[in-house]
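Got a structure here, written out as structure tokens. Questions coming.
Missing here is one protein chain; the remaining ones are kept as they sit in the complex.
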Amino acid sequence: MFLAKVIGTVWSSVKWDELGGIKLLLVRPYSLADLGGKPAEKAPDHDGVVCADVLGAGEGEDVVIAYGHAARVAISEMLPDGAKPNVPIDAAVVAIVDRYAVGESE
Amino acid sequence: MFLAKVIGTVWSSVKWDELGGIKLLLVRPYSLADLGGKPAEKAPDHDGVVCADVLGAGEGEDVVIAYGHAARVAISEMLPDGAKPNVPIDAAVVAIVDRYAVGESE
Amino acid sequence: MFLAKVIGTVWSSVKWDELGGIKLLLVRPYSLADLGGKPAEKAPDHDGVVCADVLGAGEGEDVVIAYGHAARVAISEMLPDGAKPNVPIDAAVVAIVDRYAVGESE
Amino acid sequence: MFLAKVIGTVWSSVKWDELGGIKLLLVRPYSLADLGGKPAEKAPDHDGVVCADVLGAGEGEDVVIAYGHAARVAISEMLPDGAKPNVPIDAAVVAIVDRYAVGESE
Partner (left out) sequence: MFLAKVIGTVWSSVKWDELGGIKLLLVRPYSLADLGGKPAEKAPDHDGVVCADVLGAGEGEDVVIAYGHAARVAISEMLPDGAKPNVPIDAAVVAIVDRYAVGESE
């Protein structure tokens, strides 16, 4: 998993039925420099990551993103109609971050 | 998942039967700099990504790409003959993008 | 898997039920330079990695991190109530490191 | 998936039985610069990728490589004795490329 900030949204009308009702967010992963108190390098060469969200993460919030099976489990268990293990997404918000701390040993 | 632009096509006659009728596209992932309004860095060192498409994405269109099981689910559910969970692809277009927005908090 | 040092913690109140009781750690992966005795490059552009822990790894300790199914197996088998194969995490501590050695052939 | 050129071969006598008869190839992934007509950056820092092949790809040929389950499906379905879903490989040639084109919109 990785720590990221929600920076935007993606809209699509041509997509899989299973994606209906699932919001697609653009997120910016935090780099280790961001975490460690150094001036933030915004990693301009980093791919633009898109992830599914059903927790209601808003723009500017910090989130934890998981990939793969974990992302599909997260989305499936949160939707009203239960079991959708085959939703065609590979990244999802699994937690909205209240706070994070990097210790003195760093 | 990541946001990408369709830039080309790959043709192959020596391939798995399961790939017959599935178009193979070349895509260019957007970098965070591309999304944020800075001059686009075209990430020349980035691997040339190939993905399967059955949504009909055309060259120059923006798409959302998923990897792994999500890609196979996407391809399987869209094909006329239904269940092909074992198609040997690991990346596919899961949405054609109408619009994306990066907020002011960035 | 990769070798990393525990550098911090993430707290979240909005998350999946399955994540209750599982600690989320921030870790800094070791680079090959760190291992080989050269001055450490702290890889400031590296994504901030978040991983689940039920082994009780403390800040400053060295750990081995696994991704994907391996991470879910690790977390599932360690929790009191046994089988939780669908916990929505994709990275976990699988070992707390006593010692590592890089040989003379390097 | 990604586009790559076959550049060499790996020989091993100490390996899993399931790998007997499967050729292990060294491939060089194409970068976006290679695709776009710019002078090729050979990405010297890129890991040396090894992939399984049962399609008969020869040195110098362009191929499409898939990772993970897709790779095992590809290898399993091509071998004479059918079902070998548990072959311990994570990358395989899924298509030998006749031609690829990058459009004018790039």
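Think of it as A, B, C and D in the order they're written, each chain with its own count starting at 1.
We adopt the following convention: contacts are C-beta pairs under 8 Å (C-beta built on N, C-alpha and C of every residue); 3 or more make two chains touch, one makes a residue touch a chain.
Here the structure is a predicted model, which means the values were calculated and not measured.
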Out of all the chains shown, which come into contact with the hidden one? C, D
Contact footprint on subunit D, counting only the chain that is left out: 7-16, 18-19, 24, 26, 28, 42-52, 59-60, 68-69, 72, 86-91
Hidden partner chain, residues of subunit C it touches: 1-3, 29-36, 38, 41, 43, 46, 55-56, 64, 66-71, 73-74, 77-78, 92, 94-103, 105-106
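The rule is simple: only the chains that are shown with their structure count from here on.
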Approximately how many whole Å separate the CA-defined centres of subunit B and subunit C? 30
Geometric centre distance via CA averages, subunit D-subunit B, whole Å: 19
Please set out, as single numbers or ranges, the residues of subunit A touching at least two other chains. 43, 46, 68-69
